[in-house]
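Below: the structure, in structure tokens.
Every protein chain except one is present and positioned as in the full complex.
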């Protein structure tokens, strides 16, 4: 399979096939997590990104390993799109010593600092400030890096969204705010708890735009423009990607809801249709413009599935987390 | 002297002479605090409102005792404008048992819950959420009350500003956000730490307007419109009053600055001119439109000065705070 | 008497109090569908004026609770997990805890904040803190840690009817244990510990989630001839010092079991009180069985070794018995 090229300087070097492969890797990886979750293989809950892959992949296509991203509780997609290793991620989710965080963080906290992935985060809204701080560091270092903060429509009601936009705007930091607007926050339809529009909030601080988040090219181009502006010292931007969360808030959702509902099944079905789901949409484009034949797509799928199964095997075969580790690494050294 | 009429149902019943008297009471009271501070009579620091009196008085002219206000660290003006008693306020600032908070709160914390004054507050930005909660209560009670949050331009960079505007907008609460934009936050010129404009932030959520904060009629009319809308169920509003802090951030400022400066003395002088200072401006209007003669204004001044001196005498003659009280009232009863 | 989970007992108490007091308002993130189960069914019954999903903005939610209470309402705020207490800490530490004092007693804040605490569910460090030590240190705030369904009902009712901000902390993610719940009105007073098991050799004070492993340890110890008294304080603020001191006066030994991190924990506080007021009756070192100064890891095996279990508790007890014999 095509290895995602994570060291590009702009979007030109990421081919459409690469984009497709990366999105598919996320999709197949998470489909596999559904199974693992259901069969009790995983220590904790998982929040799946299925249906939103175009956002992470489109945005990360215009970044390098030296750029920073902060992610959310729904972070597998960002981790893989930014070049994180699936073996290390699965081992982490399985709670193993070989996990990217040695089993200390788990699904909600996958991080690979060497790739600029400052971590998925269990605190909704935590990434705003961390990305802003990293963006400040990037600006001080003067090497043209950017820091991208992925966050949800629910997170946008946290005050730190406004605070971080303010700091980023006032100090002209290379922060890119990428809102994954999937319309829900846990079991709440976000519009019921939101005044005005998010893009208007952002416009008070910086250039802000809304794109079709299930169109990977649209995301890539909007974030690409933002990244270019940021690298050139033009300050922060906001890009809102409209998308949909196909799965529940987390895999244990049904159990938690106790029969209650918060959105219509019809909506869920509609967003899974081929003209909505980002994967069939990109596949159709690849076929239509002659980039790929159906057989090539099938081959990619087979390769991706094999990669995912290899990661499962790796995770399963790995030794459990070291139970003595936590107290050793909780504190850093003093001097 | 004319006793401020604190139980009006709209601004029509507050005469211009009343507005003038209220503003003057705040001015003379605080001028007296400068003296008390300098001669060491006060236990703690004081933050003076001198130059900004038109904001509190204009806004509170359209409220009743049953409406709520939250105030700031610079809260004497709001307290007096909303009908708080100067004797009880001075006794509080002097740290006496007869203080409105029995000497437990002090200058930064004057509150009179019976008059809807939910308190000056030492935490910058704390009032946003408290006012929003009170506004929710007002809406639930269904008696047409409003909750007004006074806050500074510096406070507007706290995330709870955005959070509270969001809740107020989403739930259509009768919250009035009154920004006292005096251009500074402590020793920082606020524009150096602020991205975009504050009114644009507010516009993303609600009707928002900027008025001349040293024109008491302009403030009264803008807040009046907001209050009317809120009472009628029309939801929150934002009114930004442009004004100027004549004194230092707090009276101990010179000592803290150690010779440093953060704004030009020329600006300070300019804002003290008769065409800027809210008091001479209103006085000139009263004289020009024949409402008052100079002698009447002088008589008001004499009455106000006497009222202030009476309050000083009251505070000085009052017994000290009860040293046993704090542990008794820290916790409320259990059931 | 019905057998229910702790979380269901809270739900029942909340329904009863909402029926009883029309000024009682419930809000928080996802309270309508009730992620924890404790607020389930309320919106259908009482409508969205009485119980309402909030936006995600803990800093403002805690401040709003203060404002809503100031406007004459009784407030129940659901904060979901103890870690989100940090997110909403400003208004907790600076307003809720202090405004009664700072206004000279003018402001009463009948606020109950619910939040789940503790680990054991593979939720990792940002969803497994036991944050009551920070709350206990603030002053002005009561803290309840119910361990049985009956106490959950009784303590919750007392909290809601009170006039002091109270944190009602539930074991996270498990809905608590099953237990009998008295029918009808049931109030459990604050500051009255519950002696769950009497004994003569050692006093075990076990907080919240730690009650169950402590009882298991006590049973095991009984088999070894060690008679352990087990005390559940039920509320940490106020705290029933007298019951603990009276017990230690009989047993001469104290072990405190707490899921909080050790430094400045409730366990340390209780140990300190007994080392002062109960010193004359102590015959052995006061031991604490706590989480060391570490956040809980995700991997179950790594998490499990950090949370006190029956074996660590029993070992601590044995260590103080040995000393005595030596």
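As written, the chains take the letters A, B and C, and residue 1 is the first residue of each chain.
The rule is short, and it goes like this: contacts are C-beta pairs under 8 Å (C-beta built on N, C-alpha and C of every residue); 3 or more make two chains touch, one makes a residue touch a chain.
Computed from a predicted structure; not experimentally measured.
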Missing chain -> touching shown chains A, B, C
Sole touch to the unshown chain from C:15, C:220, C:264 or C:304: residue C:264
Contact with the hidden chain, among B:31, B:172, B:186 or B:303, goes to B:186
Among B:257, B:270, B:284 or B:302, contact with the omitted chain is made only by B:257
Filtering C:116, C:133, C:213 or C:309 for touch with the omitted chain leaves C:133
Cross-chain touch to the chain not pictured, restricted to A:23, A:93, A:131 or A:282, is A:131
Touch assignment to the omitted chain, from A:72, A:164 or A:237, lands on A:164
Chain B residues touching the chain left out here are 42-45, 92, 95-96, 99, 101, 103-109, 121-125, 154-155, 157-159, 185-188, 192-194, 256-258, 260, 262, 320-327, 330-331
Residues on chain C facing the left-out chain by the touch rule are 58-59, 83, 86-87, 89-90, 92-94, 97-98, 101-102, 124-126, 129, 131, 133-134, 136-140, 237, 260-261, 263-269, 271-277, 279-280, 282, 284-288, 292-295, 297, 323
On chain A, the omitted chain is touched by residues 68, 70, 99-105, 109, 111-114, 118-119, 121-123, 126, 128-138, 140-141, 147, 159-160, 163-164, 166-167, 170-171, 325-326, 329-335
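Everything below uses one rule, namely that only the chains that are shown with their structure count from here on.
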Note: chain C sits from chain A at a C-alpha centroid distance in Å of 36
In whole angstrom, the CA-centroid distance of chain A from chain B equals 46
In chain C, the residues touching two or more other chains are 54-55, 57, 59-60
Flagged in chain A as touching 2+ other chains are 157-159, 192-194
